[in-house]
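With one protein chain withheld, the remaining protein chains of the complex are depicted in position.
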Amino acid sequence: MAVILITGGARSGKSTRAEARARSFAGQPVYVATAEALDGEMQERIARHRARRGADWIEREVPLDLVPALLSTEGGGARLVDCLTLWLSNLMHAARDWERDVRELADTLPRLNSPVVLVTNEVGLGIVPDNALARSFRDAAGIMNQIIAGAADEVEFVVAGLPLKLK
Amino acid sequence: MAVILITGGARSGKSTRAEARARSFAGQPVYVATAEALDGEMQERIARHRARRGADWIEREVPLDLVPALLSTEGGGARLVDCLTLWLSNLMHAARDWERDVRELADTLPRLNSPVVLVTNEVGLGIVPDNALARSFRDAAGIMNQIIAGAADEVEFVVAGLPLKLK
Partner (left out) sequence: MAVILITGGARSGKSTRAEARARSFAGQPVYVATAEALDGEMQERIARHRARRGADWIEREVPLDLVPALLSTEGGGARLVDCLTLWLSNLMHAARDWERDVRELADTLPRLNSPVVLVTNEVGLGIVPDNALARSFRDAAGIMNQIIAGAADEVEFVVAGLPLKLK
């Protein structure tokens, strides 16, 4: 089954692109949100994404355990994971061995019975952050993106709403 | 008439590329600067851009009202707007409804009687900024870039002085 990774910067149109790719597959799509609605800024963003997608998606909140969620057989269509960067942040906050989780996900992706579209962020193209935690996070995000891109069949880099084919 | 959007990072060669594209059209080009020379750093940058362009451009400072400036019929050549990111910042400082202004610009672009080349910045590919104002700005910049890219005939992403065709 197709494994598609969509990467890009903040508000680059990644989610819209990923939704279009997920809808292009037959069956009811499953929206796997890694965000938890912990604050107002996030609640507002989740509500806006939901309004755009429409009501015909199965929705699941999966902050940590992506692999079992992707292996579940509910819904006949593509799974859309939005987004891996937040998932990584959740793993780090939960003091999980994030690299092990990322590699487990990469190993699982080619074995899924449904197409999957994963959204991630590029966060390493600015100036080196002052604080060590932000540096660790951007390093981890870069490593994760390389690992998942290696396991994907297609990778797109979205800039200003326009996809650039990387793989 | 051609609508060309040139995007990229700081000092990526966007302005030089945009000037070359603007000069490729017949007639005297019009340089529409959204910057105001408010501090020394900005004055120096404006002077350097002017020295590079040469004296054969009509120059206009338009911090806010881009649409009437682009509709004006002076100069027979292309309009070069440098840059939209600063324009957005000016709109936000002036407490304007920036999204309305951006959509009005997008609606106007296909109706112009002159070719137009617009420069913008990618600001969303670094780590999430600590302060909420910076986060709002990068969100707005990403949304603006998607809207204007949607209205453009051509979009280029400049990296290290080299254009990558997005559209």
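Letters A and B mark the chains as written, and numbering starts fresh at 1 in each.
By our rule, a contact is a pair of C-beta atoms (placed from the backbone, for glycine too) under 8 Å apart; a residue touches a chain by one contact, two chains touch by 3 or more.
These figures come from a predicted structure and were not determined experimentally.
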For this session: Would you indicate which residue among B:Ala35, B:Val62 or B:Val123 is in contact with the undisplayed chain?
Result: B:Val123
Seminar exercise, completed: Out of A:Leu5, A:Val30, A:Val102 or A:Val117, the sole contact with the unshown chain comes from A:Leu5
Exercise. If you put the missing chain back, which residues of chain B would it touch?
Worked result: 8-13, 41, 122-127, 129, 134, 137-138, 159-162, 164
Problem set entry | Interface with the unshown chain - residue positions in chain A | 5, 7, 9, 120, 122-128, 132, 138-139, 141-143, 145-146, 148-150, 155, 157, 164, 166-167
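Operating definition for what follows: only the chains that are shown with their structure count from here on.
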For this session: Superimpose the Cα atoms of chain A on the matching ones in chain B and note the rotation angle, 0 to 180, in steps of 5 degrees.
Result: 120
For this session: Could you tell me the distance, in whole angstrom, between the mean C-alpha positions of chain A and chain B?
Result: 31
